[in-house]
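I'd like to ask some things about the structure below.
Just one protein chain is left out here, and the rest sit where they should.
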Amino acid sequence: MISELFKRVEFYLDARQNKEIFIYPGLNLGAEHSNVHTQAEATVFGFWVFLMSDAIIFGMAFATYATLLQGTAGSPGPRELYHLGPIFIETLLLLTSSFTFGMASIAMKYKHPTSHLVGWLLVTLVLGVIFLGMELDDFRTMFAAGGLPTQSGFLSGFFGLVPLHGLHVTAGCIWLVCMLGQIAVHGLDSETKLGLLRLALFWHFLDIVWIFIFSVVYLGGLA
Amino acid sequence: MPKSIMSVSVLQMHGCGSQQAVTLSVQCVALVLLSGCNSTEHLSFLNPQGPIATAQSEHFWLVVAILFILIALPVFIGTVWIAWRYRYGATKSKYVPRWKIFKPLEYFSWGIPITIVIFLSILVWEDTERFDPYRPLTSSTPATHVQVIGYDWKWLFVYPEQGIASVGMLAFPAGQPLTMELTSATVMQSFFIPALGSQIYAMGGMVTQLNLQADRPGRFLGENTMYSGDGFHQQKFAAVAMTQADFDAWVQQVRATGIPFDATALNAIAMQGTKAQLRTVLAPAAPAFDSNIYFTGAKANFFTDLVMSVMDDKPLPSTALAPAITKGQ
Amino acid sequence: MSWSTTLNHPLGLLDADSFPFLAMLGSDDSDIFINGLLGSFAAALVVISVMVVVALLTRYRAWRTLWFDWLTSADHKKIGIMYVVLALVMLVRAIAEAVLMRAQGAVGLDGGFLSSDHFAQLFSTHGTIMIFFMAMPFLTGLINYVVPLQIGARDVAFPILNSISLWLTVAGAALVMTSLVVGVFSTGGWFGYPPYTGTLYNPGVGVDYWIWSLTLASLGSTLTGINIAVTIYKKRAPGMKLYYMPLFTWTALCTAIMMIFAMPPLTVVTLQLALDRYLDFHFFTNGLGGNQMNFLNMFWLFGHPEVYILILPAFGVYSEIFSTFSGKVLFGYKSLVWATMSIAFLSFLVWLHHFFTMGQSGHINAVFGIASMLIGIPTGVKIYDWMWTMLRGRVRFSVPMIYSLAFIFLFVIGGITGIMLANPILDYQVHNTVFLVAHFHNMAVPGVLFGMLAGYTFWFPKAFGFRLDERWGRISAYCWIFGWMGAFFPLYILGLMGLPRRSVAYEQASYVPLEIVAFVGALLVAAALMALVIQLWVSIKHREENRVFVGDPWDGRSLEWATSAPPPEYNFPVVPSINDRDAFTAAKEFGVGYQEPDTYVNIEIPQNSAMGPVFGGTSFLLAFGLVWQIWWLVILTGLVTIGTLVVRGFQRDTLKIIPAETVCRAHRHWIQAARSAQPIKRSQEHTAANKGRAALETVEVST
């Protein structure tokens, strides 16, 4: 049985040997460039690996938050500081932005006019920026209610986690602007496509992190 | 008149000669090296002075024996033999450059370590719980209760039941359990008396526990093993096990001669500095019968109040200390 | 800090007192003076070395070559060599510190010549440098150099990223070196536990130096991990299944995976400590709900995998060497592969064994203790399989093999003490004593460094085209081995005698004899290093007669030996196609080792890029600004860093083309040399006759 297991794993490990060439959804680099394809495979796979490494960073920030939950040290806790309303709207914003980025991917993959692609990207960008604005407003409200990170271990844990996601979204927005720039300068060449592809992965990944933030931090804190 | 502290320290014994017959010569050499027989202090668990250290010492030799005889020795002999027999230019042995797998050898390579690890795991599983430092030792006599507080760079021992405290000396009756609660008023430290048993961390705003026992009267090295700054290497103390009578006498002595455990004293203790430096600060008030510093009038709630004050980052409440008044209560 | 104060203090916290040299002059305390003198001497050495290097470069007009051929290069081989050079530079400092510490130990009865604070800086920088700026760059360099060659690739998956990783590491190392000249380093050891490292107890810049140099190093390593993993996963030559890969490549893969997943906890924990220090957060403070225990927890979530990150590539080197120098295929290849993977996975399950004594309950300790001992199983399998590899082989006792054999003996001892530490009941006794110091030096020196040294001797001819001097190599090896034994066996006993680690002085006279033995051992180690330098010197002098241009001086088995020494920039004129393990041995046996391809094609390789050095420079300044709180510098360099990334995103055509003719000419030249070279027997491999062509000797002999 063990050896059967080993065989399975070997098979998976050698999946690369399968003659069938897989292409990432959202990617269409022109079939003739097999070189570009190999490099694209590596690039996108590398980005996946990076995301997984980043996931561990978030995991540790979550674990820290969990261990510091009890450490409010007499300053305001979740119930005094969290408000469900804005969080719900922020969640919808991010979710919608994931969808609009999906539409952008489709526009890119199936060679719709570039204007469609740019349009969807712009919508995504706007949603991201509104999200960031709302999040900053949340923090401002928290500060006003005495929820400063210098106040307690709990608040340190919070501000070590949620703004980390916010920073990622900020980076995503800057990247998006850069991609728009690249489209303007170079058109949709394979490098730009690859960039957009990775950005899409990044964007969807941040959405997944947000699921855990609203579940663990906000819903968990208010349940 | 109670015996003086000086006379107590004469009692400190020299355990090496009276040890159970040690036949293994290797062990003997090790013991001489390890126990520090030339000093009066017991340094090592390999010359154990209490039940925990004894168990650890036995455990140590068992593990050493298993690992060296079953693992190291065969590898050593095997490597030398193989490397020589199959050296370049050898003619007596067979050369099979494509020999890459032989199932029985593979089973051996996995099987031996697996077996040994299973055995060791059983050992660890059973004993770790048993020797949890939090677990009180069973004894017919009640335990002595001491509260230990780590400062930069000295340990403060508070005897809540006796109302006394000391820096540099942990005295307790031999033959009965010693129960300690530990915390730190500063950075993370690790409290350790090797000849008696386990070490454990002491951390600010938290309380850890440690249970030890000395079989017979004696003097043992005590220390902090977690680096904590400039005076770290001098953060030593003497753990001294005494007969009950000597211990009672010691308590009386401290009560009679100690300086009041008040805000002045505590401020001095809390300053960064070694025990010796503390003495120079408190010297005018401290009688010079040995190199340690003794206090009277320590309140039973001091320890908890201190932990809470560190935890909440607030000053110690005034009720934690006796007002600076009486001497020897 | 507000804008106005920033403008008032354009240099942040920096002032004349920040220079230990000036501070020393201003003091009349003799103790401060001696330690200041030592410190200034070290600082002067740094400054003078930098000046000498600059002068030499100018004198020989080497700036252009340096910049275009090396610093901006995206060639994995050059990057690999630069990593190793970095490791060696840092090594010199770390060894000097080690010898100082041992000297202090020898006279440390009630005093010694070092101040407590100076000693603390020594062990902190020594530990930090050895782990992050010596061992890590060394193994990263070896991996960088060897892995693409072994898998028949032209380069790593992301060459520019590779250069950036290198420069991030260099920036971190430069930051540590800067702390010698400007300010002080941390005294919190290589793991810097708070609250000791918090602002309350350590307000100065020392801890900040430690934080930012580690952050740079860990970012560099994460990126390296990604790069290597993807390279191995995606760039293998056609036909090379995972199970055909040489063992060194396997260990590199596992190490890379561990870097990817183990570095993040370190990044998180140092950044959280930075937040505590800079913005008054309460992650790890004593009070206000902070939790210092979580620092230990997260640090070791990184720290334990880290030690296997160090050892696995060394294991890979030993595997290659046992096989090559026994003239025999590896025994139990699949077992070795599975053992490597198990070690990598298990290493994520044992971190708690570094704080058995923190007070958690017995069953938790037992679980992690047993998990730690489990690692002994795959490690044992490796040891046994290496023994079986020699069995029925023909073992040559060359320098790499001497290291490997010494490794087996000493590593087993270190492993055994590891198993003892993994036993919570025993760890309660020896934790934080020098017994532990002996354990980890036992793993780090005979385990990791002997592997690196063996690999250095093994692959040096491949990288530079000539062999190292064998005699000085042996002298050095024996000095290492016996020096190490002298320096660290005594520490096991001292640890059992209750001597805590990191003690600048002690009160027990019974420690003295062993401390002296340890010092003598350390001197022997220093001699070993000297011998190594002499070896390099002698070898360079006699390089002409030791040339091995054909590229296969040791009768090698894997693909890196199938190309010239040094290899061309593109590694292989034609990407080889593989259908077995030990691909090059198979080729030689079939007599197709040195064949011309039917056609040559243009080869695309990445152009040089200034990205790496620019990144290194800005991130160094960024970190420096953070340490000294020079906010304008932080903002400026931060913007430049981001800007560089953005600009790079807009670049296209980053490849350059090597025309088929060039490739053809170079390749024919090499084939010509190979065909005209005399195939030599192994008994002659250390003679001038060895031009890098091996005679076929792998024929079964029996009596």
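We just call them A, B and C in the order they show up, numbering each chain from 1.
In the analysis below, a contact is a pair of C-beta atoms (placed from the backbone, for glycine too) under 8 Å apart; a residue touches a chain by one contact, two chains touch by 3 or more.
We adopt the following convention: contacts and distances are computed from a predicted model.
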{"item": "Chain not displayed: protein name in its UniProt record (\"Cytochrome bo(3) ubiquinol oxidase subunit 4\", \"NitT/TauT family transport system permease protein\", \"Acetyl-coenzyme A carboxylase carboxyl transferase subunit alpha\" or \"Peptide ABC transporter\")", "value": "\"Cytochrome bo(3) ubiquinol oxidase subunit 4\""}
{"item": "Visible contact partners (per top-of-document touch definition) of the missing chain", "value": "A, B, C"}
{"item": "Of C:T224, C:N294 or C:T389, the one touching the omitted chain in the full complex", "value": "C:N294"}
{"item": "Chain A residues touching the omitted chain (full complex)", "value": "12, 15-16, 20-26, 31, 45, 48-49, 52, 55-56, 59-60, 62-63, 66-67, 70, 84, 88, 91-92, 95-96, 98-99, 102-103, 105-106, 109-110, 201, 204-205, 207-208, 211-212, 214-216, 219-220, 222-223"}
{"item": "Residues belonging to chain B that touch the chain removed from view", "value": "134, 183, 203, 205-209, 304, 307-308, 311"}
{"item": "Absent-chain interface as seen on chain C, which is shown", "value": "233, 261, 265, 291, 293-294, 297-298, 301, 348-349, 351-352, 358-361, 364"}
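Here is the rule we go by: only the chains that are shown with their structure count from here on.
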{"item": "Averaged-CA centre spacing for the pair chain C and chain A, given as whole angstrom", "value": "33"}
{"item": "Where chain A and chain B are represented by their mean Cα positions, the distance between them in whole Å", "value": "50"}
{"item": "Whole-Å separation of chain centres (CA-atom averages), chain B against chain C", "value": "36"}
{"item": "For chain C, residues that touch 2 or more chains besides their own", "value": "285, 287-288"}
{"item": "Contacts with 2+ other chains: residues of chain B", "value": "312-313"}
{"item": "Complex contacts: residues of chain A adjacent to chain C", "value": "6, 10, 13-14, 16-17, 35, 38, 41-43, 45-46, 49-50, 52-54, 56-57, 59-61, 63-64, 67-68, 70-73, 149-157, 159-160, 174, 178, 181-182, 185-186, 189, 191, 195"}
{"item": "Complex contacts: residues of chain B adjacent to chain C", "value": "30, 33-34, 36, 38-39, 41, 43-46, 53, 55-56, 59-60, 63-64, 67-68, 71-72, 75-76, 78-79, 82-83, 86-102, 105-106, 108-110, 112-114, 116-117, 120-121, 123-125, 127-135, 184, 186-188, 190, 192, 194, 197-201, 203-205, 208-209, 221, 223-234, 236, 310-314"}
{"item": "Residues on chain C engaged by chain B in the complex (per definition of touch)", "value": "116-117, 120, 187-189, 193-196, 201, 285-288, 292-293, 326-333, 335, 355, 357-359, 361-363, 365-366, 369-370, 373-374, 376-377, 380-381, 383-385, 387-388, 390-397, 405, 408-409, 412-413, 416, 419-420, 423-426, 428-429, 431-433, 493, 496-498, 500-510, 514, 682-683, 698-703"}
